[in-house]
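Note sheet for the following structure.
Below is a slice of the complex: some chains, not all, each in place.
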Amino acid sequence: MSDKVDKFKKEREELNKLVLKRNNLNIKRFFGIDSAVYRDGALDSKTKEMIGLAASLVLRCDDCIAYHVIQLKNTELDDNQFDEIMSIGLVVGGSITIPHVRRAVKLWNDLKNSN
Amino acid sequence: MSDKVDKFKKEREELNKLVLKRNNLNIKRFFGIDSAVYRDGALDSKTKEMIGLAASLVLRCDDCIAYHVIQLKNTELDDNQFDEIMSIGLVVGGSITIPHVRRAVKLWNDLKNSN
């Protein structure tokens, strides 16, 4: 599994490089803000990643979900807290989010088992 | 093809098990309602599956579409009825649904040919 996560991270990084090598200031500035909003501030980074995960879930973006799940694995988030984020996303976004909930739970489990 | 459908069903089942093994009552309750709303009631199950298929199509969820197509294959839905559901989803949801219409039609054809 850690192979799969490594592959995900590597591809993401390579493609981000492709995007950021391009000659467009607004795209670079957007990427800058996209990193900034999850940093510790009035809310701590863990809370912000939880918010980012739920937002990604209701918008049904698998890559975004995977990114935030990996970020949250590095915090002290426990299983029940993870499930409660899933449950809010599921109720807000409906059954249409179920395929993404399934993959998020699988990734979370796999990350845990790979430690 | 029946191989592909079997694989889809098996993966779906396994991932559902992963989700339902978790210690979260609300997720389990949601899954319960998600099954209940398609059962025979004031509307018959076939009509409900058609509604579920169209809703999945306009929300562009391939896994959800595949699930309802498979369910409908087990009813007496005929080709023209299937196409009319597709046509409503296409008009309501726009050309952005076309990739999903293509895959739904292919699955429908394949299920028919595998009988």
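Letters A and B mark the chains in the order given here, with residues in each chain numbered from 1 onward.
Simple rule for what comes next: a contact is a pair of C-beta atoms (placed from the backbone, for glycine too) under 8 Å apart; a residue touches a chain by one contact, two chains touch by 3 or more.
Computed from a prediction, not measured in an experiment: that's the story for all the values here.
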item: Per this structure file, total copies of the shared sequence (2 shown); value: 6
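One rule holds in what follows: only the chains that are shown with their structure count from here on.
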item: Rotation, 0 to 180 degrees and nearest 5, that superposes subunit A on copy subunit B via CA atoms; value: 120
item: Inter-chain centre distance, subunit A versus subunit B - centres from mean C-alpha coordinates, in Å; value: 27
item: Residues of subunit A touching subunit B in the complex; value: 60, 79-80, 83-84, 86-87, 90-91, 95-96, 98-99, 101-103, 105-106, 109
item: Interface residues, subunit B side, partner subunit A - complex; value: 12, 15-16, 18-19, 22-24, 26-27, 30-31, 34, 55-56, 59, 61, 63-64
